[in-house]
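Left out: one protein chain. Kept in place: all the others.
In this document, chain identifiers A and B correspond to the written order of the chains, with residue numbering beginning at 1 in each.
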Amino acid sequence: MQIALQQLVNGLTVGAFYALIALGYTMVYGIIRLINFAHGDIYAVGAFLGLSLYGLLTFLHIDNPVLTTLLALVISMGCTGLLGVLLYRVAYRPLLHARLSILISAIGGSLALEYGLFLIYSPSFLVYPHLFGRAGPSLGSIQISWLQVFIFVSSIMLMTALYLLVHRTKIGMAMRALAINQDAARLMGIDVNRVIALTFFLGSALAAFAGVLTGLYYSQISFLMGFLLGLKAFTAAVLGGIGNIPGAVLGGFLLGVMEGLAAGYFSSRWKDVVAFAILIIILVVRPRGLLGERVVERM
Amino acid sequence: MAYRVALIVAVVLVAVGLPLFGTPYLIDVGTLVLVYVMLGLGLNVVVGYAGLLDLGYAAFFAIGAYTTALLMVRYHVAFWLTLPAATFFTALSGVVIGTPTLRMRSDYLAIVTLGFGEIVRIAATNFTFTGGPEGVYGIPHPTIGGFVLRSPQAMYSLGMAFALLVLVGGYNLARSRLGRAWLAIREDEAAAQAAGIYPVYYKLMAYVLGAIFAGAAGSFFAVKLTAINPSSFTFIQSVTILMVIILGGMGSLPGVILGAAVIVILPEGLREFDKYRMFTFGIGLIVLMLLRPQGLWPSRIGQIVRRAVAVSEASAAGRPP
Partner (left out) sequence: MTAASAAPTVQTGAVLGVDRLTMRFGGLIAVSDVSFAVRPREILSIIGPNGAGKTTVFNCITGFLRPTTGRITFEGADITGLRPDLVVKRGIARTFQMIRLFPDLGVDENVMIGLHGRTRAGTLDSLLHTPLHRREEAWAHGETYRWLTFVGLEACAHLRARELAYGNQRRLEIARALATAPRLLILDEPASGMNPAEKAGLVQLVSRIRDSGITVLFIEHDMSVVMGISDRIIVLDYGVQIAEGVPEEIQRNPRVIEAYLGREDEG
C-alpha cells in the first residue's frame, strides 16, 4: 500500500508533464487535425532554453532560486511559444490542405529541432541546477518534495487557466468555432491564422513549462528527451480523447499513474513497450478516447 | 523527356560498371544503395500505391534481417532456405499490424505504425534470444553450389539480383488489376466500392507486399553485413526509407532508385559533416514538402496521392469533428 501511494505521488508528477504536453497535441489536433510530431521536441527546446536562462541569471548574479525559476519559466515559455508559432508559419501553414505533406513536414520539424539542440548544446546529457532539495511536507513515510507539490499545483492552475480561456473568452470561442468548421469560422470574420498561431503559442508555452520543470525534477536533460515523452504525451491525449482539453489532462495523469504503478510490477526495460501497446490498443478499440466525441470518418 | 532517358542510361551504365571498375569501398556503397532501392520499392507499395503512411517500416526490415540471421547462426540453415521463412514472418507481421488498423484515420495509422516499429526494436534489444543490444554476429556468407559469396562484387551481384526482382515486382504491380484497385481506393474509396472493390482487403495486401519486400531487403542486409543489431532498425531508419520515396517522387520507380542513391551517397560524400546529417535531413524534409512535394522524379500516381488527400481534407473540413 505504501509503495502504491509513493508510486501514485510520483505518477502524478510525471502525469503533470504528460498532461501539459498532451494539451499541445490535443489543441493543435483539434483545430487543424495535425499530429504535431515536433511538439515533443518543442518541449525539449523549452527545457534547454530554461537551462540557458539559469546560466544567464547566475551570470547576472541573480541567485534567489524562486526568482530565477520563475524568470526561467516565464521567459522560456514566451520564447518557446514564439518558436511554436514560427514552426507553424514556416512548416505547416503552407501545407494545411495536404495531409500527407504536412505530416512529413512535421517529422522534418521534429528532426530539425532535435538535432538543432544536438548541434547547439551537446550530444550527451546536460545537468540542470540543483535548486530544490528533497524536503517537503511530511506525509508519514511517503517521500514528497516541495518541487513535486509545486509541479502538481502549478500545472493544475495552468490547465484551469487554459480551460477558462477556451471556454469563457471570446478568443477561446473563436478557437472552438474553428475546431468545428474552419470555413464557417472564416465567414464569421474570425482571423483563422491568428487563432491557429495562438493555439501553437499556448501549446508550446505549456510544453516549455513542462520542459523546465522536467529539468529541475530529473536534474538532467538530453536533446532526444522529447521524442519518447512526446509519443507518450500523444498517447495521453488519445487516451483522454483527442481534441478534448479535460481529456488530455485526465489522460496525462492516468498514463503517469499507470506507468508509476507498472514500474513496480514490470521490468522497466519493457515500460515503453507497455506504453506503446496501450496506445495501439486504445486506437484500435476506442479511438475516440475516454472523453472524446466520435470522430467522423470519411466514407 | 530526353533528360530522363539520359539519366536512365547513366544509371544502367553505373550499375553495370561499378562491380567491374569500382573500388571495394565504392562497390560497398553501391550495395547499400541497392538495399535502399528494395526498401524504397516496398514502402512505395504501401505509401505510394495504397496511400497508407507507415512510420514503422523499419520493423519489417528488422524482422527479415533477424529471421535470416538467427536461422543461419543458431540453426545453421542455408541462406536460401531462410528466405521463405523471412517472407512468411514479415507477411504475418504485415497482417498482424494491418488487420486492426486499416479502418483507422490516416494520421492515427501513422502513429500506430510508429509504435509498432518501436515495439519491434525494443523487443529485439531486450530479448536474449535476439542477442540483445549486441544483436547477432558471425552470420555466414551465402553460398551457391559450394561457391561462397564473399567479395564485394559477389555481394553486389546478389543485391542486384534481389533489387531487380523487387523492381520487376513493383513495375508489374503498378500495371495490374491489384494496382488499379489501389489507385481506385486512393482516389475515392466509396467509388471504388461501387465498382466492386473491397478496400480493406486491398489495403491489407499493400501492407503484406510492402512487408515482404522489406523482409527480402532485411535478409540480404543480414548476410551482407554479417552482423546486425537493433540500432539499424530505429525510427530514424523508417524516416530515412520514407525520405527515399519522398525525395524520388511518390509512386515513381525511377524516383525510388534516384532517392536511394541520394540518401546513401550524400552522407557518404559529406562524412566530415556527419554531425549535421540529421539536422539537414529534417530541414530537407520541410523544404522538400514546401518546394517540391512531387519529388525529383514525379509520377502520375504521386500527383493523384496528393490531390486525393487534399480533396478528402477539403471535404472533411466541411463537416463537424
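Criterion: a residue touches a chain if its C-beta (ideal position, glycine included) is under 8 Å from a C-beta of that chain, and two chains touch if they have at least 3 such contacts.
Nothing here was measured: the structure is a model prediction, and the numbers come from that model.
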Neighbouring shown chains of the undisplayed chain, as defined at the top: B
Residue of B:V47, B:M155, B:A181 or B:V223 in touch with the missing chain, whole complex considered: B:A181
Given B:A192, B:L242 or B:I257, the one touching the chain that is not displayed: B:A192
Identified contact with the non-displayed chain, of B:L209, B:V239, B:L253 or B:M289: B:L209
Interface with the undisplayed chain - residues on subunit B: 169, 172-173, 175-181, 183-184, 187-188, 190-198, 205, 208-209, 300, 303-304, 307-308
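Criterion: only the chains that are shown with their structure count from here on.
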Geometric centre distance via CA averages, subunit B-subunit A, whole Å: 32
For the subunit A and subunit B complex, residues of the former touching the latter: 30, 33-35, 90-91, 94-95, 97-105, 107-116, 118-119, 123, 179-183, 227, 231, 234, 238, 243, 269-270, 272-273, 276-277, 279-280, 283-284, 287, 293, 295-299
Subunit A partner contacts - residues on subunit B that touch it in the complex: 51, 53, 55, 100-101, 103-108, 110-112, 114-116, 118-119, 122-123, 126, 189-190, 235, 239, 242, 246, 275-276, 278-279, 281-286, 288-290, 293, 305-306, 309-310, 312-321
